[in-house]
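A single protein chain has been removed from this complex, and every other one stays in its place.
Right after this comes chain A.
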Amino acid sequence: MQKATIQLETLSCPSCLQKIENAVKGINGVNQDSLKVMFNASKVKVDFDSEAVAINDIEKAIEDLGYPVVKSKVKPA
């Protein structure tokens, strides 16, 4: 399991959270319980299985919703 911290551009609507949550949860290989979308910090924290899914796929899922990723960090969990 890898732990990703993804910094997004400033989030301004709380309903964005639900969208991002549902989108990331729908990806295969992410640990749904670990997912945290932080509204004020504009960050997404999630554990994922690097063999099943790449960090780029998670980033892409979020960017496709219209929320640009500023940078992301991956650490072994």
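In this text, a residue touches a chain if its C-beta (ideal position, glycine included) is under 8 Å from a C-beta of that chain, and two chains touch if they have at least 3 such contacts; residues count from 1.
Here is the rule we use: contacts and distances are computed from a predicted model.
Engineer: Pick, from "Nucleoside ABC transporter membrane protein", "Phosphate transport system permease protein", "Ferredoxin" or "Cd(2+)-exporting ATPase", the protein name that UniProt gives for the chain of this complex that is not shown.
Structural biologist: From the choices "Nucleoside ABC transporter membrane protein", "Phosphate transport system permease protein", "Ferredoxin" or "Cd(2+)-exporting ATPase", the unshown chain carries the UniProt name "Cd(2+)-exporting ATPase".
Engineer: Of the residues in chain A, which ones touch the absent chain?
Structural biologist: Against the missing chain, chain A presents residues 10, 12-15, 18-19, 22-23, 26, 36, 38-41, 43, 64-66, 73.
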